[in-house]
Every structure is written in C-alpha cells, then in structure tokens.
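The complex is shown incomplete by one protein chain, all other protein chains being positioned as in the whole.
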Amino acid sequence: MRRVALAVGLVALYALPLAGPSEYWMTIAATACAFAVLSQGLNLVYGYGGLMSLAQVTFWGLGGYTSALLAKDLGWNPWATLPVAGAVAALAGVGVGYASLRLSRHSFAIVSLVAALLVQLVARDWQGLTRGPLGIPGLPALRIGAVVFDSATRFYWPMLTFALVALAVMWRVMRSRIGLMLLAIRQNEPLAGSHGIDALAHRLLAIGLSAVLSGIAGGMFVFLLTIVDPSILDFYYTESMLIMVIIGGPGSFWGVTLAAVAFTVVPELLRLTSELRMVLYGVVLVGAMIGLPAGIGGLIARRREKQWRARLA
Amino acid sequence: MTAGYLLQLLANGLVIGAFYALLAMGLSLIFGVLEIVNFAHGEFYMLGAVGGLLLINRLHFDYWTTIASVTVMGACVGWLFHRVLLRGLAGRSFERSLLLTLGLGMVLQNGALYVFTATPQIVRTEFGVSSVLLGDVRFSVVRLLALAWAAVGFIGLYALLYRTRIGQAMRAVAENREAALIVGIRPERVARLAVVVGIALCGLSGAALAPVYVVTPTMGLIFAFKSFAIVVIGGFGSIGGAAITAIALGVIEALVGGTVSLVLADAVAFMAMIVVLLLRPLGLFGTGVRV
Partner (left out) sequence: MTLLRVERLGKAYLGVKAVDDVSFTVGPGEIAGLIGPNGSGKSTTIDCLSAFQRADAGRWHLGDVELTGRAPHAIARLGLTRTFQAIRCYETLSLVENLLCATEARRAVGWRDAFFATARLRAHDRSARARAAELLDLVGLARYADAPAGILSYGQRKLLALAGALMTEPKLILLDEPVAGVNPTMIRTIERAIARINAAGIALLIVEHNVEFIMALCSRVIVLDAGRLLAEGPPAIIREDPRVLEAYMGGAPEEAEAGLRA
C-alpha cells in the first residue's frame, strides 16, 4: 500500500511541469526541492545528532561558489563541478566541526552562527576570489547533450531527481543503525558514551553528509540562477531551515520534508513580501517555543507513549 | 600616518568599544543569571537607535530627553520581555531559549525592515555636524556625548552590581547559581532585573550611537555577532571580562580599519573568537565553573 502511494507520488512529482504551471511556479518548485534537501540536512544534524548548527547555509553557499568558480574561471563542465562543490562543503563542515565539537552547546551554536557570517563577509569582501558583492554572473546552464536546462521548468527535473536521491540517502541513514546511534547521542550523550558510541565521529558523519548534499544542491542551483553572489549565504536560509525543522519536528523525516514544501509554497500563495514572511516565521518560531517546543513530531511521540501506557496498564 | 591620525583612531575605537562593552555586559549578565543566550540582543540595540531616530527626527525631542527616554523605554521593554517570554523558559532546554530569542530577533528586524525599509537614515540632532578639537584629535560633538553616555552606563552598572544588595545577588547567581539558591536569593527577581538592565543598556547604546553613525534595521545583526564573539572570548559569565575584551576589540578594530583595511576590521572579532576557542575554550576570563 505504502509503495503504491510512493510510486503515485513520484509520478505526480515528475509530471508536475506537464500540468502547465508558469516559470514562476516552477522556480518555486525547484526551490522547494532545494529547501527539502537543506532542511533535511539540518534535521540530520540537529534532529538526529542533537547539534544546533546555524551554519548549514554555509555548505549550500560554498557549493554554489565552488561550482561557479570552476565553471566560469576554469571552464569546467557544470556537472563536473558538482562533486567538487560537495567535497569542498564537506571539508569545511568536518574541519570546523572537528574543531568546535569539543565546545559547550552554547559555544557551538554561537560559533556556527558566527562562522556563517564570516563566510558571508569573505564572499562579500574578498573581491579577488569571489568578485565581491556583485557576484559572478554569466554562469552556463546545465545540459545533457542537446537538452539545455536553462528554464526553471526544465531545470526542475534534474533538481527533483537530485533532491529525491539526496532525501533517499538521508532517509536510509536515519532509518539505519547510524540513525539509531545519532538519536542516542542526541537524547543522552553521556549514556551513549558509556555504551561505547563515539559521539564525535557520528556527529562529524552527520555534518559531512549534510554538507555534501547541501553543497551539491547549491552547486546545481547557481546554474539555474546563472549567477552567484553573497546573498546565497544570507541568514534568511538559516531562518527558513530552522522553521522547517522545528515545525516539522526534529527527528521526523516526513514532517520536515512536508514542512519544507509547505513553508516554501504557502508564503508564495499568500503573496507575502520577504520581510513579512520572516516576521511570520519569527512569530511561528516564538509561538512554537512557547506552546509546542518539540514540534509536531514531539506531539506524535508523546501520543505514542500514552498509547503504550494504556496498553500495558 | 601621523600620531594625530592614530590618536584619532584610538579615540574612535574607545567610543565604539565602550558601547560594545555595554552590550556585551548586558548579554553576559542575562546569560549569567538566566543561562539564556539572548539572540535578539542586537535587535534591541537597533530598536534603541530607531527610537532615537523617531524621537528626534519626527517628534523633535531634544537630544537629552531622547536618550533618557529611550533608555527608560528600553527598561520597560526588558521588563515585558522577561515577563512574557523569558520567565517560562527558566531551566528549560537550551535550544528552546535559543530559538525563541532568535525568532523574536527575526520579528523585530524584519518588522523594522518592513516599516522603515533598508535605506540608511540619519539622525538630525540639534548639534548638527559640529565638532570640537581636543589637542590633535577632532571629535564630533555627538561622538563625545556618546562617550559621556557610555560612561554613565558603566558607572550605573558598576554601582548596581557592586553597591546594591540585589546587584551583589546578580553577581552571585552569575558566578555560582547553586550556591546562590542555597543562600536564599530569589532567582526570579534577580532575573527580571538582569533583563531590564541588559535591555536598557541596549536602548541607551542604540540611541547614543544613532547620531554618530546611521540607522538601518540591519545594524543590530553585526553588533550582536560581535557581542557574541566578545562574550565567548571574554568567557561566559564574566562581566568584567566582557568589558575588557569589548574595549580592546573596539580599539583594535579602529586601528586595523584605519591602517590596513576596513574589511579586515570587521573580521577581527570573529577570527579572534575562533583562535580563543581553539586555545582556551572557556574564554580568556572564563570562570570555568559553568560551560
């Protein structure tokens, strides 16, 4: 039954452009794919690994810049830049993670926040490398043979495919023993240590994996935008990811996926300006922290507990 | 590169450093007493600046009344902030307070962006652009007055923390929470005052610096990040450490900015933070008890 639903869903997703939505809406659809990957990466690091990392946007941005520079300056084939984009992001993530995972939670959150800002400052000010605030325009589009993915409608298919693969990989990790260990680390780190679980290694794996996938997503996306500039590292992405994970429920794969789509599409439907969207996100975040701190996923977990208690009484 | 020029940089650095200090001390105080990192701290500073802008430009208040009013309003906002949002968070998970204050910051910053747009605005005080010459150094009047206000802030904070009962209680809680509770200090009263003072200092800083620089809704973000860096470098819970680090940072930034590059100046705080964390994770003056 589940498999049928999944198959139908996949077909529907791929058939979406055929229903004739405008370029504008196809851009939204592609953006939703990107956010699904980014927020699931945060879910892996935070919802599973317990690390409040505010630097996930850095992986996406580093990936974007890496791809842009390789394609524009060195004339690489855009597809070939993607693995490098992922690798660069992963290296950054694991490197900074290794240095900062010994810190307290407060320090780690602050370091991740500041690191993200620092990278954006570098992107803006190191003109020699990144061309500064105006960015790197004139990027080529992705192509396979004669098919050029230069419109949002066409770009949607490779983006969707990548997003599905990325989500599948993360889903597999979450369901596997690795995911179990990460949850253990999140829920009770000292106990996990006494069980022989290497928290540092597992967390670095989560960071590295989310970084690779976010980096590739960023690398692909700049070939749709045909330009990369420091705004790709804006705090806006972090804020959006946070909302998606918190409301979807940290640790809940489907909750976060649905929240990612919802929070990308709904504000567009409501025609909110970006500032009002952020105000809305902020209000939702504050409200959630007061009333629903564990997100929708938390509600489900509590209900499960109640059911078991009733069953065993 | 004359001595006069360097002195000028030093003087400017001292002024900004003094306000970094007021902000960082407020942040440190709130963290020390409530164990909450206030991610909306920069936005309260921005609100202080916006308040100053509105009172002077739109309502034509004079400079002195404006600064005083904004500080008092900051205290009231702080009281509300604690009462409505922070009180229920005491002792809860760390992520909850992080996300709540972050969300609040988002609302404030983007709300201000929506209302005022990103265009930088200039506060037109009655002093205009007049300046005074002290030896070789030229101070704009508003900058000199800002320094004076910073001094007022420092003195007020010092008096509170070292000369009043409740101030001592705040220091006690910040340094050793369990011991303070055993001795019978009521945490909520102390917490409320810490937040009131911290936010009032944000308001004061915002209003005093608004005429010196320009006012934009995003001005809080970078100030906040630097405050975090300062608190991390100085050591969580060490209020004196935050002050020293802040002033040092202000001076170093000014010197680097004026002699090497402005761009590098902004990065100094963050690079220093990373270095300190690698070498001394508890901070330069960290008490080592609470991490």
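A and B are the chain letters, set down in written order, and residue numbers restart from 1 in every chain.
The rule we apply is simple: contacts are C-beta pairs under 8 Å (C-beta built on N, C-alpha and C of every residue); 3 or more make two chains touch, one makes a residue touch a chain.
Every value quoted in this text rests on a predicted model; they were computed, and no experiment measured them.
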Inset, instruction - Considering the entire complex, write down the shown chains that touch the omitted one. - result: A
Legend entry - Full-complex contact with the absent chain, from A:142, A:181 or A:242: A:181
Legend entry - Hidden-chain contact residue, picked from the options A:37, A:173, A:207 or A:245: A:173
Inset, instruction - Would you mind spotting which of A:94, A:122, A:197 or A:290 touches the chain that isn't drawn? - result: A:197
Inset, instruction - State which residues belonging to subunit A touch the missing partner chain. - result: 172-173, 176-178, 180-181, 183-184, 187-188, 190-199, 205, 301, 304-305, 308-309, 311-312
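Definition applied: only the chains that are shown with their structure count from here on.
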Inset, instruction - Averaging only over C-alpha atoms, locate the centres of subunit A and subunit B and give their separation in whole Å. - result: 32
Legend entry - Residues of subunit B touching subunit A in the complex: 31, 37, 85, 88-89, 92-100, 102-111, 113-114, 221-222, 225, 228-229, 232, 236, 263, 266-267, 270-271, 273-274, 277-278, 281, 291
Inset, instruction - Would you pull the subunit A residues touching subunit B in the complex into a rising list? - result: 52, 99-100, 102-107, 109-111, 113-115, 117-118, 121-122, 125, 235, 239, 242, 246, 273, 275-276, 278-279, 281-286, 288-290, 293
